[in-house]
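This is the structure I want to talk about, given as structure tokens.
Only a portion of the chains appears, each positioned as in the full assembly.
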Amino acid sequence: MDFVFILQTMKTLLAAVPMTLALFFLSIFFGGLLALLIVWMRVAKNPILSNFAKGYIFVFRGSPLLIQMFLVFYGLGQFGFIRYSFLWPFLREPFVCAVLSLALCTAGYTAEIFRSGLRAVPVKEIEAARSIGMSGFLLVRRIIGPIAFRHALPAYSTEIVMMVKSTALASLVTVWEVTGVAQRLISQTYRTMEVFLCAAAIYLILNFVILQAMALLEHRLSQHRRAAPRLS
Amino acid sequence: MVHEHSIEPATATVNRLSVRNIRKKFGSLEVLRGISLEAHDGDVISILGSSGSGKSTFLRCINLLEIADDGEIWVDGEHINMIKKHGRNVPASSKQVDHIRAELGMVFQSFNLWSHMTILQNVIEGPVHVLKRPRAECIAEAEALLEKVGIAEKRHAYPAHLSGGQQQRAAIARSLAMKPKVMLFDEPTSALDPELVGEVLRVMRSLAEEGMTMLVVTHEMNFARDVSNRVVFMREGQIDCTGAPAEMFSGESSPAFRQFIGNFRG
Amino acid sequence: MWIVEVLGFGQKGWGGLLVAGALMTLCVTIVALLIGAILGTLVAWAKLSGGGVARTLGNAYTTVFRGVPELLIIYLVYFGGSGAVSAIGRSLGYEGFLGLPSFAAGALAVGIISGAYQAEVYRGAYLAIPKGELEAAEAIGMHRSLLFRRIIAPQVIRFAIPGIGNVWQLSLKDSALVSVTGLADLMRTSQVAAGSTRQYLLFFIAGGCLYLILTSLSDRLFNRAERRANRSMPSSFGQA
Amino acid sequence: KDWKTVTITLEGAYAPWNVTNPDGTLGGFEPELAKYLCDQMKVECKLVASDWDGMIPALNAGKFDVIMDALSITEERKQVIDFSIPYANTHAGFATQKDSPLANAAGTGAVLKLTPGQTGIAEVEAMKTAFKGKTIGIQAATVYAKFIYDNFGSIATVREYKTGAERDLDLESGRIDLAFDDAVYFGTTFEKANGALVFTGPEFGGTIFGIGEGLGLRKADTDLKAMFDKAITAALADGTVKTLSMKWFKTDVSP
């Protein structure tokens, strides 16, 4: 083992961690918002909305992110009407495109996860809320939302961890995050294993921290499911 | 004692609740076939009937969890407006629906407490978020209510940690916290063991004594006979007969009702 | 019309290669899913019923193989695995290179990852079996192997089908990464065609569509399996 | 070891060096040269396609014997693998859009021979002023990347791409203003772009980017290296390389 080399590699890779984290947080945030919209459309009574949402989920869950990202970044730029539209100043930026395609993709998955959470909300608890005069957004905010979110949390944690790993693809569109930097180091040094093991350690630690945080959140939100405290 | 197949005129006076000629179909199944009923201040009306006779559906139509295909409903003198849409009845204003529901307390057979909230949170949820009253005031009232139904010490527990009888009483407290004009109970004791039945009935009895207007779907003949001031017997989506409990149980009722209470050795 | 020609099955068309790539992707994913099923069962069992050591190992397995980027695992298996096989060969006196074939390495790598996800699916499915049904089986005197065979396994399979559908979807896309082992799967075929013709967008869209076709076919299969498995449930039970 | 069969790997997606045909066979400059070399050495050659990313580790793991994939001979790579003598040495240059103000920079059409470490070149200084504030796209971790960073890193934005192909798409869409890469590689790109892209400024040759492209071999296989070196020398001497080069690159890339 060449410790000097590993130390040097770690230093280089750690410098790219902020980029990975930025990609991750932004895409989770915007993907989550988009997912709410999609899931709202998916459960809507209007067949146009729900079919659009179904199609969206199908396309973004069914094809590799690599292809999606390629088409968003290199594909959109091929169309003159996009290149000359007001969007181009944004879409021109690789970082924006990377976040955009990550968010589009995770929204598809997250919408499905949220929907299964919605299905788990007991109809009877919704009726109880209606019967005291709750409806619309109040009902969603106070009753449906919290219960559905709690139910969706385990699956959502998995999705979040996958997103951390998915940011690795951003180097395809010239956003150099941890995996991209690792690959660049490899093509400079040809020491595949050492570099990749360092990268793996970084991802493992990131994911471990995130999973612990999610577990903590889950614990806090599941007081009502745990055994009652012993009255002794 | 009246055999009640005719339509009562709905006089919008001191009637807390007035229902006229309610009909409801599920697909081709006619579950309610013209039900009319009036409840005055302080009335405690027991609704009896065999399984599938439409008792739950009737209560659910009153607080608009189901929309009746036909008929009129007044709550505390206010008429619930309906319009036809695609040939189906729908409430004219969802604002009115919410407001009417807030005036009607409903206690479900299966409690339906919100599992992610403590008992106290369950009770203050409606007053704080629907009626938009100050939180501190609501908490004080909620604690008094929980005291009254006898589960004050459980206020910070979650529903899953309570016994059935305690959950049922919490559900009653939750309804009462909305200060409803009328309480609707759907088989409030059928899932409870005999001891818990006693607890819940005690609470309902005290409500009756305070003059709360109540409609109670129940299988508890003792309650129907001793607590309510009127008994309604439903059969195949219609009111088969109705009257004061003393008359009904003493035999001055329809043959179907006599057969129904056959097993009951009051 | 050149698009039809380029994507068609004629002499200048890439259709044949792309379809072959799609079939390769399908094969890798199926084999990976089977490998993952075996590993997943073992790991789920370790996490559920094993002692402290087995449970720790099981947790480590699911944490590591879900937390580390897939590409790295494929590298490890491809190069590490070949190294191991060569070393064994050498110790037996065989000179020269004895590698894991690309297909085996790719399927094994994706299978190991899939195993981590499947373990969680099986564990969840086991926990979803009503405890009373297990007690009822014990109460008539079923011993452990019978209990597993007659009561646990059929129900775990039933509860696991939707989750396995998701894992299949994941593996389908993880298999896109095995191209580093030189396997001509759908992703690599698209890239090769794109690089050789310089028609990048065309071939990426074509590849994406083929992935969507694979997805919709497998979705249909899983939905049918789910309906079949749920025939003992009321029709409203959690069906899409 | 007695070499009867040799396995050669290439990417099969790097036109015109090596491409895959729609029927799945490999073609291009390198496969044809490989056939000639193997005939010279009287060994049987097997061509296999594999992914660029895993190529060098896979060579060392023994998956194949030779890499023939436009592999530039560099000091870093020499640390892990061995090279044959070069069979090609290409120029590099800037590309831009035809109607870009940057087109036709000073020296367009000329070839500049440079040696490693050479500084203060007049033409480069002129380009520095012309390219100020622009975005230059390069393929990450190549010899060209170092050249661009050394000379233009301070005055222009440098954006690194994983592959040249992606960079070319961005050059067309206008996300970047300039691209710097292998001139023969650009040749094919320009053909596909239907004249929308052109060279600007001089082409750079000489040894500044190394001595050219050679075969990659395991360090242990010195005998194989000797065999290939001999065959390449023959191919250069009898004009085979030149003929193939004119056929595929429309220019002579002989070192």
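Think of it as A, B, C and D in the order they're written, each chain with its own count starting at 1.
The criterion applied here is as follows: a contact is a pair of C-beta atoms (placed from the backbone, for glycine too) under 8 Å apart; a residue touches a chain by one contact, two chains touch by 3 or more.
As the structure is a computational prediction, the values presented were derived from the model and not from experiment.
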Complete complex composition as a label formula, though a single copy of each is shown: A x1, B x2, C x1, D x1
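Here, only the chains that are shown with their structure count from here on.
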Labels of chains that are neighbours to chain A and to chain D: C
Mutual neighbours - chains that touch chain B and chain D alike: A
Chain closest to the middle [Cα centroid of all protein chains]: A
Most distant chain from chain D, judged by the mean position of its C-alpha atoms: B
For chain C paired with chain D, centre-to-centre distance based on mean C-alpha positions, whole Å: 38
CA centroid of chain B to CA centroid of chain C, Å: 54
Rounded Å distance between chain A and chain B, as computed from the means of their C-alpha atoms: 46
In chain A, residues with contacts to at least two other chains: 70, 74, 78, 192-193
Overlap residues in chain B, where contacts from two or more other chains coincide: none
Touch relationships between chains, expressed as pairs: A-B, A-C, A-D, C-D
Of all residues in chain A, those that touch chain C in their complex: 58-59, 61-68, 70-71, 74-75, 78, 119, 158, 161-162, 165, 168, 179, 192-193, 196-197, 199-200, 203-204, 207-208, 211
In the complex, chain D residues that touch chain C: 9, 11-15, 19-24, 48-51, 53-54, 57-58, 61-63, 165-166, 169, 188-189, 192
Chain A-touching residues of chain B, taken from the complex the two chains share: 63, 65, 94, 97-102, 104-106, 108, 110, 112-118, 125-126, 129-130, 157-161, 171, 174-175, 178
